Each structure stands twice: as structure tokens, then as C-alpha cells.
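Right, chain A next:
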Amino acid sequence: MSGSLQSFFAMGGYAAYVWPAYGVFFTVLLIDWLAPQFRRRRLLRDLRGRMARQNARNERTGRKSTAST
Partner candidate 1 sequence: MTDTRRPGLGHACMAVLRRDLTLAWRQRGDMVLPVLYALIVTSLFPFALGPEEALLRRIAAGAVLVTVLLAMLLALDAMFRSDIEDGSLEQLMLAPQPLALMLGMKILAHWLATAVPLIVIAPLLAGMLHLPPPVIPVLLLALLLATPLLSLLGGVLVALTAGTRRSGMLLALMLLPLCVPVVIFAAGALAAAQEGLPWIAPIAWLGAALVLAVVLAPLACAAALRIALDS
Partner candidate 2 sequence: MANWIPLWLHKLSSPPVFYRFAGTLRPWAIALALVLGIVAMYGGLVLAPPDYQQGNDYRIIFIHVPSAWMSLFIYAVMGIAAFIALVWRIKLAEVVAMASAPIGAAFTFITLVTGSLWGARMWGTWWTWDARLTSELVLLFLYLGVIALYHSFEDRRQGARTAGFLALIGVVNVPIVHFSVNWWNTLHQGSTIRLLGPSTIASSMLWPLLTMMAATKFYYFASLFGRVRADLLALESGKDWVRQIAENEVRR
């Protein structure tokens, strides 16, 4: 079994070409998958910060309103 597994990974001596191809495939797609995830988290964090600042400003000026635009 281990022998067949080894030969599977060796790909008949062509592993140097097949595995990097698959590696690139999964790496690029993983980056593509994670990028919007991080972006979304950052956006929401920024938005929360902005809302907190806005609320603080409104409380200071005594006006009671959210999103007074």
C-alpha cells in the first residue's frame, strides 16, 4: 500500500510537473476565496467604528439622531 502511495505521489517521475500545477491551482483559488472574506470583515469593522464615532458626536451635541445626513 505504501509502495503504491509512493508511486502515486511520484507520478511515474513526473511529479515535478503535476503537483506544482495542482499546487498553483489550489493556492490561487484559496487566496481568491479568502480575500473577500477579509475585506468584508474589515469593512464591517470600519463601519462599526464610524457608527460609534457618529453616535459619540451626536451625544456630545445633544442631538438624538442616527445617520443625520
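These made the cut because all candidates are chains of the complex that A comes from, given by their letters.
Details
Operating definition for what follows: a residue touches a chain if its C-beta (ideal position, glycine included) is under 8 Å from a C-beta of that chain, and two chains touch if they have at least 3 such contacts; residues count from 1.
This one's a predicted model, so the numbers in the text were calculated from it and none came from an experiment.
Note on chain A: across 1 or 2, the candidate touching it in the complex is 2; the others do not touch it there.
Contacts from chain A toward candidate 2 in the complex involve residues 8, 11-12, 14, 17-18, 20-22, 24-25, 28-29, 31-33, 35-37, 39-40, 43-44, 47-48, 50-51, 67, 69.
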